[in-house]
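Have a look at the structure below, then the notes.
Every protein chain but one is kept in place in this view of the complex.
And then chain A:
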């Protein structure tokens, strides 16, 4: 498994804290694995809560109307890249 970049580590921590994945370590998250369905197995409720947490922490709003919405949530790496490109704090 690949090692995580610093922002990826931070976002992985946010995912674990927000969704209370208590039995998971940051190092266990594969940055390229899908977050939803297979991989981490997150669901629609998790997506909502994760978006709210990202908004609060990084000051970016993830809109359901964003044409790239699926790819934003595709993996930890994609989500981190989206945050890096759009964050305001």
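The rule is short, and it goes like this: contacts are C-beta pairs under 8 Å (C-beta built on N, C-alpha and C of every residue); 3 or more make two chains touch, one makes a residue touch a chain; residues count from 1.
Keep in mind that, in the parts below, contacts and distances are computed from a predicted model.
Trainee: The complex lacks one chain in this depiction; which UniProt name from "Lysophospholipid acyltransferase", "Transglutaminase-like putative cysteine protease", "Succinate dehydrogenase/fumarate reductase iron-sulfur subunit" or "Sugar ABC transporter substrate-binding protein" does that chain carry?
Mentor: Going by UniProt, the chain not displayed is called "Lysophospholipid acyltransferase".
Trainee: Thinking of the whole complex, not just what is shown, which of A:5, A:33 or A:69 touches the missing chain?
Mentor: Missing-chain contact among the listed residues: A:69.
Trainee: Identify the residues of chain A touching the omitted chain, counting contacts across the whole complex.
Mentor: For chain A, the residues touching the absent chain are 19-20, 36, 42, 44-45, 47-49, 51-52, 62-64, 69-70, 73.
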